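Every protein chain of the complex appears in place save one, which is left out.
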Amino acid sequence: MMTLFGIPTAALFGQLLLGLINGAFYAMLSLGLALIFGLLNIINFSHGAQYMMGAFIAWLSLTYLGANYWVALAVAPVVVAVFGIILERTMLSRLYKLDHLYGLLLTFGLALIIEGFFRQLYGISGMPYAVPKELAGGWNLGFMYLPIYRAWVVVASLLLCLGTWLLIEKTKLGAYLRAATENPALVQAFGINVPVMITLTYGFGVALAAFAGVLAAPIYSVNPLMGSNLIITVFAVVVIGGMGSIMGSVLTGFMLGLLEGLTKVIYPEAASTVIFMVMVIVLLIKPAGLFGKGA
Amino acid sequence: MTSHQMTSAARPAPSRQAIFIGILLVLALAAPFATYPVFLMKGLCFALFAAAFNLLLGYVGLLSFGHAMFFGWSAYITAHAAKEWGLTPEIAVLLGALCAAALGAVVGWLAIRRQGIYFAMITLALAQLMYFVALQAPFTHGEDGIQGVPRGRLFGLIDLSDTLNMYYFVLGVFVLALFFLHRVINSPFGQVLKAIRDNEPRAISLGYQVERYKLIAFVISAGLAGLAGSVKSLVFQLASLADVHWHASGEVVLMTLLGGVGTIFGPTAGAYLVVTIQNFFASAGSWVTIIQGSIFVVCVLAFRAGIVGVFVPFLKKRGIDA
Partner (left out) sequence: MLKKALIGAAAATALMAGQAQAQFSDNKIKIGVLTDLSGTYSDLAGKGAVVAAQMAVEDFGGKVNGVPVEIVSADHQNKADIASSIARKWYDAEQVDAIAELVTTAAAVAVREVSKEKGKIDLVSGAASTPLTNDKCSPTGFHWTYDTYALANGTANAVVKNGGKTWYFLTADYAFGHNLQAQTERVVKANGGEVKGAVRHPFPNSDFSSFLLQAQSSGAQIIGLANAGADTINAIKQAKEFGITQGGQSLAGLLVFITDVHSLGLETAQGMQLTTGYYWNRDDETRAWSKRWSARMDGKMPSMVHAGTYSAVIHYLKGLAAAKTDEGVKVADQMRALPIKDASGFAVNGKIRADGRMVHDMYLAQVKKPAEAKGPWDYYNVLRTIPGDEAYQPLSESTCSLVKK
């Protein structure tokens, strides 16, 4: 068996690839968080619950309506976005004048309600969701057997992140958004409806979470707790990256996924803690985060 | 707040404040004869936990979303010390609280580098780190927890396996800790904390070393949260992952918010209400989570003063500091 730094290459590449897949989820979720934070200045604690809702909508529409994976991939983000927009209009918008911590507490409460609701209905043992038949099977890469579906997850999330970046950096709408992030009052004065933009941004942010949830459904079984365990890690990712830049949050997500994969080969016991360790180090050296501006 | 305090202390006759506290104490002393004592003790432990948390949120304006790490880790330390090393309960509890304070010093030192939401996220992430450590460290016994912790004899004399003895021990710890918190808040140190909460740049310009004040408050809060966890591990004779989990961090926020942020008795009221809800709906499964979430939402949107907070103006007019 070939080895690299004393580690069998098969194991190394295998774990790195799996790390990349985890990184894809970190990237999609931290992208959504960063978008929402940029304009609303709140940390959306219910992001994990909205990710879980995406997965559940996929499962529910398959089980009760017979809608396949591709339909779910298109429909779930829309449904969750509408749900998010309702939350933003009825609740979150009342808090913008208060301390931003109230936004965090409100979304935390919402996360508990959503999670509890799904737990009550479906238990916590998880619902299986089959890999769509177009993406079933796998490729033997020599060093590992790669299920096609997992490759698709990486590609899909890369496309999504890139698309979002283009939307924000290269379009007029994105320019308004960036301007509103910097100075909402001025943008409002130019005749742009900032409150509507805030609402749509929140909707788009949670739609990203739901999209990630549908992608996750065939890999992790659909489970009410799937989001809450992931979201705390994503928070650490966000602290590491700093929430200043869209690309920064995406890049940090993928990087930390890879790092986690690498840890699984070198020192598996630390795999679940390595991201938090990195967070501590970044806080010591660069408190604003790798891509952050100021405190 | 302090002016009332001083005028009432100057008066020779028992002040309304003293009568108010006296009534509460009598109720607390008599309670185990009317209610299931283990439930009361659980309430006291969480009340102390919430009071410790409240020092940060209510008086320094720092929202820690990771306080379970102090609560849960001190429980492990106390349980281990009492079970494996055979230490007497008071030493085991002290050791737990000290370890929590030490952990608080490290976490605080890291976390106060950032403010507001970042502070909350950093404490949450560090708590998750400590959760994973608890999951993997051999002495915590992972999912099983440390079970069958002996309650032992207080000072080698009083048998705590007797429920009533245990209750009065917990009550004693609680009253002392709350008194200590009260003193901290009303000391010059506490005044500076409040100044930082209200206007940090001004406190800095007045020449206060804000970071140091924040850190000391964080350590006190962590130590007292640890004290609560230590006592809880003796009450239930068990230290488990549930107390280090982020759910516990969220619960303590809820208790404080519901009871009234920045009030002395608010966290206690909030803790008892939440524990009662948990007890009442225990067999109803996830409804507990749904109800807790709903209380969060209602508190944030419409009830930010909390239960005790609502009565504060009313009581204050009558010379009672709640």
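By letter and in written order, the chains are A and B; residue numbering begins at 1 in each of them.
The definition used in the following text is that contacts are C-beta pairs under 8 Å (C-beta built on N, C-alpha and C of every residue); 3 or more make two chains touch, one makes a residue touch a chain.
All values derive from a computational prediction rather than experimental measurement.
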item	value
Chain not shown, its touching partners among those shown	A, B
Identified contact with the non-displayed chain, of B:Asn165, B:Gln237 or B:Ser294	B:Gln237
Residue among A:Gln15, A:Thr107 or A:Thr181 that touches the chain left out of view	A:Gln15
Among B:Gly43, B:Gly108, B:Gly145 or B:Gly262, residue touching the chain not depicted	B:Gly145
Absent-chain contact - pick from B:Leu110, B:Leu135, B:Val175 or B:Leu301	B:Leu135
Absent-chain interface as seen on chain B, which is shown	36, 38-39, 42, 135, 141-145, 147-148, 236-238, 240-243, 282-283, 285-286
Those residues of chain A which, in the complete complex, touch the missing chain	8, 10-11, 14-15, 18, 119, 123-126, 128, 131, 138, 140, 144-145, 147, 150, 219-221, 223, 226, 261, 264, 268, 271-272
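Please note the rule applied: only the chains that are shown with their structure count from here on.
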item	value
Cα-centroid distance, chain A relative to chain B, in whole angstrom	33
Contact footprint of chain B on chain A as seen in their complex	42-43, 91, 94-95, 99-102, 104-106, 108-117, 119-120, 228, 232-233, 235-236, 238-239, 269, 272-273, 276-277, 279-280, 283-284, 287, 295
Complex contacts: residues of chain B adjacent to chain A	63, 65, 110, 113-118, 120-122, 124-126, 128-129, 132-133, 135-136, 246, 250, 253, 257, 285-290, 292-297, 299-301, 304
